[in-house]
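Shown next, in structure tokens, is the structure this report addresses.
As you look at this complex, bear in mind that one protein chain is not there, while each of the others sits in place.
Should a chain be cited, it is by its letter among A and B, assigned in written order, with residues numbered from 1 in that chain.
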Amino acid sequence: MDYESQPYHVTAALVEWLLVIGAAALIALFVGGVVALFLAGRRAPALVFAALKRGFSDLTSLSVRRIGALARLTIQESLSRRTLLVLFVFVSLFAAGNLFLQSPGQDMPAKPFVSFVMTSIRWVLIPVALLLSCWGLPADIKSRSLHTVVTKPVHRSEIVIGRMLGYSLLTSFILFVVALLGLIWIQRVVPERSKPQLTARVPVYCDLEDFFFLDRNGQTGKGLNVGDMWEHRGFIEGQTKSRAVWIFEGVDESYLNDEGELRMEYSFEAFRSHKGRIDEGVRFRLHLVNEEKGLDVPYPQRGAGLEVQEFSGERAARKDQEKPIIDIPRELSRTVGLDEDGSKVDLFDDLVEDGKLRIELSCEDDGQYIGAANTDLFIRLADKPFAVGYFKAIFGLWLMVVLVCIIGTTASCFLKGPVATLLTFGLVILGHPMRSYMENQLQQLDEKGRVLGGGMLEACYRLVTQMNVQSPLPENDATRVIQYLDTHIFNGLKIAEFIIPNFKHFDMTVFVANGFDVPWMDAGAAIVPAILTVLGYLIPCVILGYFSLQLRELEAK
Amino acid sequence: MNNLTSSQRKLVYFVGIAILAVPIVFLGRPAAEGGQGGGMIAQSRQKYRLGEVSFGEVDPASATMNLVLLGLRGVAANLLWMEADELKEKKRWSELNSTVESIIRLQPHFQSVWKFQAWNLSYNVSAECDAVEDRYFWVKKGIKFLERGVARNERVPEMRHDLGDFYGKKLGRSDERREFREFFLVDPDTERWEGGPDTEINPDRLDNYLVAKQKYEAANEVYRLPGVEQHKMGEPLFVMYPYRSQMDYASARQDENKFGDVTREAWAESYRGWTQEYGQTDFPTPGGVIRFEWTHDELERKGEEEGYSLDFKIYWQGRYEDMVNYRYWKLRASVERTPELAAARKAFADGRVQFREEQDMFAARDTFYDGLEKLQTVIDNPEYRREDGSSRLLSDEADLVEDALKAIIIWRHILQDVLGQPIPDEFPMDEVWVDPQYEGLRASLLEEFQRWQGSGI
Partner (left out) sequence: MTAESVIQVRNLSKVYRDFWGRKKVQALNSLSLDVRKGEVFGLLGPNGSGKTTTLKLLLGLLFPTEGEVTVLGEPAHDVGKNERIGYLPEESYLYRFLNADETLDFYGKLFDMPAAQRKERRDALIKQVGLENARRRQLKEYSKGMTRRIGLAQALINNPELVLLDEPTSGLDPLGTRDMKDMILKLREEGKTVVMCSHLLADVQDVCDRIAILYAGELKVIGNVSELLQSNEETQLLTSTLKDDAVKEIEEVLKKHGAQLKNVSHPTTTLEELFLKTVKESRERPGRRFAPGEAPGQDKSGAV
């Protein structure tokens, strides 16, 4: 699984959010003030103040009944547009799913089926949410049905919230039905042999900063690259002092399984620099290390080590195939250490220090290599049923759909349907598929001071002149202007990065598809950041939507 | 127009549509069963073989996809291709597999998609895996993938030929060939295939080379159909593969120390196919049509028909023979099918076992000697001597020389170092031992032997 576990800092996120919101509010206030000054002259300060005061009261005194009525109206309106027909799309998609996943033979793993369900739900539901939420309000304004509503004692904030709520409820219903269908479909079509992969493993990872490598001399260093473009795993060399080190925190006896063992799972990768014994896997050994006590207890304690079981999730397991699981007993004999009598050591009494357990990986075959990343070794707690992980991921998807509804509704408060759709769709695309690209560009800029191929204008220049990205630009005034402008475009992008929603938090497919439970807290996809993200957008979006509706004439002419 | 009512306007539109539709329907009306008749478009489609049906099996899912995507098929295929690249980079093989499936749904008749992705699965993905069983699994995936591509592109001989390469070269020539060839008969997934082969790729439980031969033969059959071309390699080379696969099969059996009748008959079949089928195939050359097995008389007769001189035809026959190494393989198959050579090879293999594993030095000594004698009779067969008396076999068959030298080395070692017996002045195959042109080879083989002795493996 290509996933890096990184802690999510709630406080830091909150502070960042407050800063962004504060800055946005200041800018909005400034722009609003200037516009008021332009339109109303000396009465401007009073007008702005009155608008703010009214806004505050409109946003704080809300009627649940009114919001409920508007939400219900929204749902009825959407239903009258035959929205539920989308369910048939899913039914036919799942029916056709077997065709897309050609010949789901016995050796097909569960992963593609789960991915297929999650991906289809995502890409069918997003347009539904998008179109519903972006077209509803403008249509209402255009047909002037909204006139009848706003001449009732309805706060415009209630209209915004009611709409958001209505769309969210409707799409939630669709999502729920579809998720059930999807679950049934998965249970039916995943080949019998791959069914065990449908589970929700609960991993305990070590933090990214607690994972490091020792080089061949035993010094802290980097993992080797064996020629992969993907620098996810670092490799250690066999029969040297080179090791990959994980320090797990908070390890206590509650981590033991029913047999009293610490169950660990790995997903290492082997790389051979020579053929070796072709019918045997490359071997490795784990070392449970307590540096303070000078303990280095190897596991397994005898024999030549364990054979690496690679890519276990990529195909159905053969009957006799070993699983990449290591059960470490609580009591181990100390084959390396200070005591000569070979006495026993206890996992918790002797090896775990302040809840920290240090585990090192060594490769046992001379000249061969083993690759590992921080999530490639984890403590595996008791599994949960597949449905748990699945519905948590669906919950993540639900949050994303809700966010789309929120953004779509907000956009439709000040834009016409097509434009609102484009804007929201743009944000979705920027927030998910393009997000990593954008982050990568900005990271390059941060680290190297420039981006390969340059910024927007430079890229255009290179395209037109058919110049490759490596060769330097000619030195002249034109290119200097281009580069100067690009710097500012990048600065704009840096700001945009704070505003564009990070849809990464919502995509939990990777967990369910690989048979993992969805984590609550993580800097990537996880439940809590996803909830916080939605809340983080809900508040400013309601405010923005409110002022957009309040400060415009609801006349479609 | 403005004076018309709405329903009148609709009527006008409808009539307009109908008028425009008439020529389209007329030109495009489908051909009757067997491709006869039909509209102009249908006829052209038939003529230029552009119809979906003329490519091969029609896949309803992909036809639907193309319809749904309208003009965006290329864009979608591009995006999927990029995704496939990323999945490959991140080693998410199962998803790579399903993404590739989606690509071929979009472009079912794009030869290089099939080829590239089959290669990806069989060669690149399989090489990433450490366990041989896993490697075999992905090789099979690629093969099955390409099989489906062939079914959808029946008239593309290259793809069938590639398929032969997968069965023959990927399974038979890679580092893991020993395991792969075994797995081809007894799949490692014993639970599913019940101790037999994966029937999706080997329904008849044949040797991988024989399956490869079938695939190459199928490629040749398609290639011979009118209007079919191939751009993979020169024609004599392309057509050669079924016959070479037969030899590969026989040769692989020898490598696996199987020297019985099956192997000998495999060589006999190789010789027959090579000389009577391949050697009797017409090849157009700049010097007119030639066949490898044509005598000068036959060439001359053909040359008179075509207006080419005999010398010119001989020149082109020779050139083509050189291209495919025709005479060498003919000689090889010819000699390998003899019982004497089979016996000699078996003796050398048995002798090694007696020497090394059973440590029965007397038996080993006699077996090697026996083998060398048998080999000598083969060499002495006048059929394989040139007019000047030199041996065609020894000059062409480097591995025969090597085998002989190895046998002599071990035999001499047993006599001299183990049993302490004198080495006779004359012994079978001593012409190789004393020939100065093999001195370098002899020295390096001796060195290899010392290492082999020392290693204890």
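Here is the rule we use: a residue touches a chain if its C-beta (ideal position, glycine included) is under 8 Å from a C-beta of that chain, and two chains touch if they have at least 3 such contacts.
These figures come from a predicted structure and were not determined experimentally.
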Item to check | Visible chains in contact with the missing one | outcome: A
Item to check | Candidates A:Val149, A:Val289, A:Val308 or A:Leu445 - the one touching the absent chain | outcome: A:Val149
Checklist entry - Who touches the missing chain here, A:Arg42, A:Arg65 or A:Arg277? => result A:Arg65
Next on the checklist: Please identify which residue in A:Leu73, A:Leu93 or A:Met108 touches the non-displayed chain.
Outcome noted: A:Leu73
Checklist outcome for this item: Hidden partner sits against chain A at residues 58, 63, 65-66, 68-70, 72-73, 76-77, 79-80, 143-155, 553-555, 557
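The working rule: only the chains that are shown with their structure count from here on.
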Item to check | Parts of chain A lying in touch with chain B, wherever the complex brings them together | outcome: 2, 96, 99-103, 105-109, 111-112, 115-116, 193, 228-230, 232, 269-270, 272, 275, 278-279, 281-282, 307-311, 313-315, 318-321
Checklist entry - Inside the complex, what are the residues of chain B that reach chain A? => result 61, 89-95, 97-98, 101-102, 105, 128-134, 137, 144, 148, 175-176, 179, 188-192, 200
